[in-house]
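Below is the structure I would like to discuss, written out as structure tokens.
Every protein chain of the complex appears in place save one, which is left out.
Just so it is clear, A and B label the chains in written order, and each chain counts residues from 1 on its own.
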Amino acid sequence: MDVLMQLLLTALATGALYGAIGIGYVIVHRLSGMVNFAMGDIAVAGAFGAVVASAMMPPLPAILVGAIVGGLVSVVMYHLTIHPLRHQSLMVQTIVTLGVGIAIRSLLQLMFGTGPKQFAPITDGPAFDILGGAIPQQSVWLIAIAVVGYIGLALFFDRTLAGKALSAFSVNSYAAGIVGISLTGMATIAFALSGAIAGGVLAAQVPTSFITAGAGVALGLKGFIAAILGGFDKLGLTLVGGVLVAFVEVAFARFVDAAQAPTVVFALLIVLLIVRPQGLTRKVAADRV
Amino acid sequence: MTDALTVDNVSFSYGRARVLRDVSFRVDEGEIVTIIGPNGAGKSTLLNVIARSHKLRKGSVSVGGADTSGMRQAGVVRAGLVLVPEGRQVFSTLSVADNLQLGGYTHRKEHKRLVEEVYGYFPRLFERRDQLAGTLSGGEQQMLAVGRAYMSEPSVMLLDEPSLGLSPQMTAQVMAVLGKLRRERGLTIVLVEQNAHAALELADRGYLLNGGEFVLEGAAADLRDDPMIRHIYLGGAASSDPVAPSVEAALEKELTDDEA
Partner (left out) sequence: MSDITTRTRPVLSWKHAAAAIAWIVAIVVFASATNGYYAGLGASVGILALLGLGMVLVTGYAGQFSLAVGAFYGIGAYGSTLLTVKFGWYGLLALVLAALVAGAVGFLLARPLFRLRGHFLAMATLALTEVFYLLVNNADFTGGSTGLGGIRPLELFGFAFTTSQSHMILNWMIVGIVLWGTLMLRNGREGRALLAIRGHEAAAAAAGINIASSKARVFTASAVISAIGGSLYAHQVMYVNPPPFGLATAIDVLMIAVLGGMRSPWGAIVGAIVLEALQLGIEAVLPGILGSAAVGAGQQLVVGLLLVLILVVRPDGVVGAIGALSRSIVRRRGEAEAATTEEVEASAPSTDMAAIRRAEDDEPARRFGDTVLTAQGLVKRFGGVKAVNKVSLDIREGEVLAVIGPNGAGKSTLVNLLSGNLTPTSGTVRLGDVDTTHLRAHQVARHGLARTFQTPCLFEGMDVEATVKVGAHLRGSVGMLRSSVPTLGSVKEERRLAEETALVLARLGLAHLADRDAKALSLGQQKQVEIARALVSRPRVLLLDEPCAGLNKQEKAALMRLLRELGREGLAVLVIEHDMEFVMASADRVHVLNFGATLRVGSPEQVQGDQAVIDAYLGVSHENEPVTTANVAVVPKKRRKR
């Protein structure tokens, strides 16, 4: 029972991270049907922003800086590489994001090297003991930040005019144009939010583990699974999906083979795509290819 | 007096197909003008070009004297021209109230006043204001589309086949509201319809569009009885109807003149 609880607690924290990256995918996909292959690397860029900031300020503001950096990198990516290609096929836009991802990854490596980076947690102190499992304080912070981010986004989409405009644009871009909503404005907001949530939550994870320049690939894949589970549409289900993925990963590592845990997760991605592309939702995921 | 809407020499092609050929017309303030014609004539394209859903490459458009040819769609909406598109195109997963709020995207400050006026004209929308737009009936969606357009405080409203898929009663209701909006608000209306009769009853003037150009224009009352319309829509009628030889000759001339 203790073991199970421990696994659950670990999965909650890691899953919140995967879910946040998944939410990053979903926001952009809702807007234009595009999958941003650079999502993981954008999150890593945000995390490195936090690392740099942590030298000048306490952890919590540094994490905020991480979110801002993630959002900025994402917006710049949109305006330099995706906006010029908006009339090309989705395929071309997707390949470009692959290229951007590589560029970000290698740039970070050139700037910071391949070694792991870390900074201090927001609060120092012993881990919390919950029903036999231990969860570090920073992980609680991470979950809190992820949840706050999710609530903020949900409120944004449901209550604010800009958020409703984004939803409207996703539902019917033609009609959105008719009422005067512009693609560029909406895209900027979408990409900014996407980069911010992914970068911010990853930055919050850095104190409990570490960050390396090349982490974006694996993170991107795992976040993608969370997005699939959310049907590439529902933010809440994406978070849940992230926890599910994390749970499978830690359970496999604990009970079978730690080294092959990521392999199993990626294999699950392939199976999921083929067998149940709509994930946890009921409808079939719209693929606008 | 400046026209509410001036369209000058507008041409448009979809790839290789010439859909609009040098179309020009003017609408006075408070006028209701209808553009009728068979399918494929280019009516929808014309409205989309004027409203800037399509790029305007050849020709010019002015709204209330201001040249909107180079503007982006948001700018055209702010200049006072809005489109009620074919098939309604409401935001189906958002509520009626949200749809209206989005309609006022460019006129946020006036939202409260405008939405009250919309509910005044469309009490049914007020009743259903929290309902998802996709669950409304066709007629209600049409009302919503008009209300949404109203929220941008337009001086000119373009409507693309509002009677599509609606019952005759519903169509009559929609036409009645449009008439009211013209009377009480001085709204200028350009109405594109396949349903020639209903449109010609509401409108002051009309144009018949065929093959991308206007082949007939005049007062709505005169057009209503013009056999040319029936001929253009269904073909062959001219030979079986007793019509004046002069008109018949004119019809023949139209046929032979109609080339590439």
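Rule of thumb we're sticking to: contacts are C-beta pairs under 8 Å (C-beta built on N, C-alpha and C of every residue); 3 or more make two chains touch, one makes a residue touch a chain.
Quick caveat: nothing in here was measured; it's all calculated off a predicted structure.
Listed residues A:106, A:123, A:160 or A:184: the one in touch with the omitted chain is A:106. Listed residues A:183, A:217 or A:248: the one in touch with the omitted chain is A:217. By the touch rule set out above, chain A reaches the unshown chain at residues 34-35, 37, 81, 84-85, 88, 90-92, 94-96, 98-107, 109-110, 113, 213, 217, 221, 224, 257, 259-260, 262-263, 266-267, 269-270, 273-274, 277, 287, 289. Contacts to the hidden chain, counted on chain B, fall at residues 9, 14-19, 22, 24, 38-40, 161, 163-165, 168, 171, 193-199, 201, 213-218, 222-230, 233-237, 240-244, 246-247, 250, 254, 257-260.
Going forward, only the chains that are shown with their structure count from here on.
Centre-to-centre separation of chain A and chain B, using mean CA positions: 45 Å. Remark: chain B residues 51, 53, 72-74, 77-78, 82-83, 85, 89-94, 98, 101-103, 105-106, 108, 148, 151-152 touch chain A in the complex.
In the complex of the two chains, the chain A residues touching chain B come out as 161, 164-165, 167-168, 171-172, 174-182.
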